[in-house]
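Sharing a structure below in structure tokens format, with a few things to ask.
One protein chain is absent from this view; the other protein chains keep their places.
Every chain is named by a letter (A, B and C) in the order it is written, and numbering of its residues begins at 1.
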Amino acid sequence: MTDNIYMPYLMKVERITWEAPGVKTFMLRFLNEEDQDKFNFKAGQFGEYSVYGVGESTFCIASSPTRKGYIECTFRQTGKVTNALAGCEEGSVLGFRGPYGNIFPIDEWKGKNLLFIAGGIALPPMRCVIWNALDLRENFKDITIIYGARSTKDLVYKHELKDWELRKDVKLITTVDPGGESPDWKGEIGFVPTIVEKIAPSSVNTIAIVCGPPVMIKYTFPVLAKLGFSDGNIFTTLENRMKCGFGKCGRCNVGKVYVCKDGPVFTLKQLKELPDEY
Amino acid sequence: MDDLRKRAKELLEASAVKVVIGYENGTENKTRAIFVEKPEDTGKLIFDSRCIMNLASYLTKHEVKNKGKMAVTATLPVMRAIIQLASEFQVNDSNLLVLGITPESKLIEFKDLAEVESFVHKYQIEIDVRNKEMLDKIDKMPASERWNFWIKELAPCFKCYACRAACPMCYCHRCTVDFNQPQWIPVPSHELGNLEWHIMRAVHLAGRCVDCDACYNACPLAIPLNLLTKRMLIDAKEHFGGYQPAIKAEHLMSTYKPDDKENFIL
Amino acid sequence: MNSDRRLIRKDSLEKLFKALKQNNKTIIGPALQNGKISYKISNNYSEITSDYIQTTQSSKEIAFPRTEKILAYSKNAEGMSVKGIDIKDIPEIVLWGVRPCDAIGIGELSAIFNWDYKDEIFNNRLSKVTVLGFSCSKADEYCFCTSVGGNPGNTEGSDILFTQLGENGDYLAEILTEKGSLIVSMAEALFERAGKVEKEKFLVDVPVRFNHEDVRNKLTTFFESGEWVQQSLKCLGCGACAYVCPTCACFDIQDEAHGKSGSRVRCWDSCGFSLFTLHTSGHNPREVQSQRWRQRIMHKFSYMPDRLSVFGCTGCGRCSRACPADMNILEHLISIQEATV
Partner (left out) sequence: MADFEPRIVAFVCNWCTYAGADLTGTSRIKYASNVRIVRFPCTGRIDYMLLIEAFNEGADGIIVSGCHPNDCHYTSGNFHARRRWIMFRSLCDFMGIDIRRIKFSWVSAAEGAKWADIVNKTVTEIRALGPYDEYKKVAKTPEKEVIHG
């Protein structure tokens, strides 16, 4: 049955990259070329990845829509499905449904400065939009990335962080929580909100994209407000528990919003209109 | 009933307890739980033969527990459940006062849970005639007929877990069925999933069930699942001596006797 | 739409049943089991009961079964093969003896399964169902269809609605849809011409207890109310209310492996369970029962009308009947309407 909206595409794990303890990136290719040709997505969208016999799990697509022919996802090994995913080898066949959800309005950001703020395992959902912006670099003014993790070993995409650090057109600030630094650590030490306050990026003509654990988000928003960011210029992506991905199963319902349909990308302005159930 | 209201009022007025858990009139001649926190509301409290819900289930709910010291209207099965809960360190004298109702419907107040225990021990747990007949009937069936009987009886179960929610002994924050690593019991409701869930429930209640029938009364589909726990109760009695919940006693299934029956072991 | 009104003799219902069986219809009707009335596949007319106010469970299982395979997979030497379900296997069903509050619920379920993405599994199941509604001549304390826009003789959702004209009387048959006409065509002779009938005279009077639009308006500012905590103290946190509800559609997706093959199934879930929203990280957006109870009411009376233009409640009262703690939704809705914020 072709209309079965629960039917995943079959994907082959082409490359596995070890990112950090318990964190891996899978590069996935469609088994069926027709599927690949049909497939299109935009920065910010997510999918349901499945290990047959174990279940489905929701993550953002971590690769940029500008890179065609494959998708990537990065996950931390925590639950039933992510543990099974971690057990997969290159060549394994997985299921993928998607893309679902709304997008970062990157077209509307033309001519603006972009400020990315991410914590821990929340860099992957942002990597998609970062690469998307970097691949269309001429459309934007300054691009600043502030990324923090618990310790140096928990930083994900270590190679790409190096690339970004070397690029002249990106300002990258990495930080680790106090006590998480290694002896040769050259980045900042401190929690993300503190570092944002210290760096004090200008809010003029700037869009801030924030993603991280709830506690980081909670303390970063006030800092951004102090720096003069309006609620409409602060974007984040929510992570609610989901099963279907298309507004039926009811799990991600927050107020009248379904995170899987109306999100996962929200502005702070939109979030403030929602009940605190995310 | 007036005694109960009067005493509840006194306790709340004197701030001896923060909440009185009792019964009030519900829909269609049913009764239901009420949480009285103001002395003027004690008039709503009732007690009669329709009050069959086991209020001990609320004693381990943190929304209720967090209110402070609780008093609870307790019939014999509720008192038994309380003693079992006390033996499992879920309630104690500092957070609970028992307003007992004797089988003769008289109010009886206890100084402490030890008194409740000695009161409870005056009465044996007896399985009622109707259920006993049912148990005998099932026992007499050939094994394959028993199997078909249970598969058929458990088939309607849609796993709403009302039996678990209503059971005073099922207070675990995360039940075995809620674990998925490993997934012991299938989540969906089907013959296998239902069978496993009910086996698991019965085994986890072995030696703890106080035969209050809360699970059966809670089941929206009237599945006779209490027969399983009743059977466990009879076995506990038969093999490990008379069973009565006791505060200081070792839990029946976490202790042993060197001479436990072993005629089935090769 | 102007319905075709006919009369069918009381004794002819059995003949209609037989005619449907002869046309290879699977008939599902209310039957007694363990002292409860539930929808069962009925092979004989005698299995069907007419003496009931409401079935314990709703008829939603017809299109949204408690457990349903959505795909099957198998691993072999060549790799992986995945198959969807085959709609051809879904039988033609006649749902017999549906109360108007249940029939209308099918539309509300449909709204959930068809806004944005269309759930074709649900739609295909539904397309094979013909609904024979029976209006109510009896009600109990739990019934409140009139408060949510329904009524005991509501035709919405039924393909044919039968109304018994007095105790032991014959039935008025309102043929409402093409599916209904098709049923009539299978036993044309049984459906006589109806004279002038005032059907309302024979319906039970269900008093209006609250105004659902008022409740909806109240809820827009009621989120932080302490009322939720008060109401939900009794709640034991089971899923009985959601599972018997004709419009509750929340579900879970689970994989069931058996060696190298297995299936992915969709099964019912409930917002009343604490696990429903629990993140793997341990964070739970709805941590306590009062939040989950609030979600249930808000979803039905505020979010659904806002998003899908339908209320998520038909007033059937099943949740209150099934509740082991006797949480009466009607009382709670009235107290929400009357509460001062």
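Just so it is clear, contacts are C-beta pairs under 8 Å (C-beta built on N, C-alpha and C of every residue); 3 or more make two chains touch, one makes a residue touch a chain.
From a predicted model like this one, the values you see are computed outputs, not experimental measurements.
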Discussion item. According to the contact rule at the top, which chains on display are touched by the left-out chain?
Written reply: B, C
Item to complete: Return the single residue from C:Ile27, C:Ile85, C:Ala187 or C:Cys313 that touches the missing chain.
Response: C:Ile85
Practice prompt. Looking beyond the chains shown, say which of B:Asn92, B:Ser105 or B:Asn148 touches the absent one.
Written response: B:Asn148
Fill in: Which residue of B:Cys175, B:Met200 or B:Ala222 touches the chain not shown here
B:Met200
Discussion item. One chain is left out of this view; which of B:Leu11, B:Ile83, B:Ile125 or B:Leu228 touches it in the full complex?
Written reply: B:Leu228
Practice prompt. Tell me where the left-out chain touches chain C, residue by residue.
Written response: 38-39, 57, 61, 65-69, 72, 85, 89, 256, 258-259, 262-263, 265
Practice prompt. Touching the hidden chain in the full complex, which residues of chain B are there? Just list them.
Written response: 138-139, 141, 143-151, 155-156, 158, 176, 184-186, 188-193, 195-196, 199-200, 202-203, 206-207, 221, 228, 231-232, 235-236, 239-240, 252-258, 260-262, 264-266
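FYI, only the chains that are shown with their structure count from here on.
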Item to complete: Look at the interfaces A-B and B-C and say which one is made up of more C-beta pairs in contact.
Response: B-C
Practice prompt. Pick the chain whose C-alpha centre of mass, unweighted, sits closest to the average of all protein C-alpha coordinates shown.
Written response: C
Fill in: Separation of chain A from chain C, taking each centre as the mean of its C-alpha atoms, in whole Å
39
Worksheet, complete the sentence: Where chain C touches two or more other chains simultaneously, the residues are 252, 254
Practice prompt. Would you mind listing the residues of chain A that make contact with two or more other chains?
Written response: 79
Fill in: Complex contacts: residues of chain A adjacent to chain B
79-80, 83
Practice prompt. Would you mind writing out the residues of chain C in touch with chain A in their complex?
Written response: 70-71, 73, 75, 79-80, 82, 84-87, 112-113, 115-121, 223, 249-255, 257, 262, 264, 266, 269, 271, 276-281, 283, 285-286, 291, 295, 298-299, 302-303, 306-307
Fill in: Complex interface listing, chain A residues touching chain C
1, 3-8, 10, 31, 50-56, 78-79, 82, 93, 95, 213-214, 239-241, 243-244, 246-251, 253-256, 261, 275, 277-278
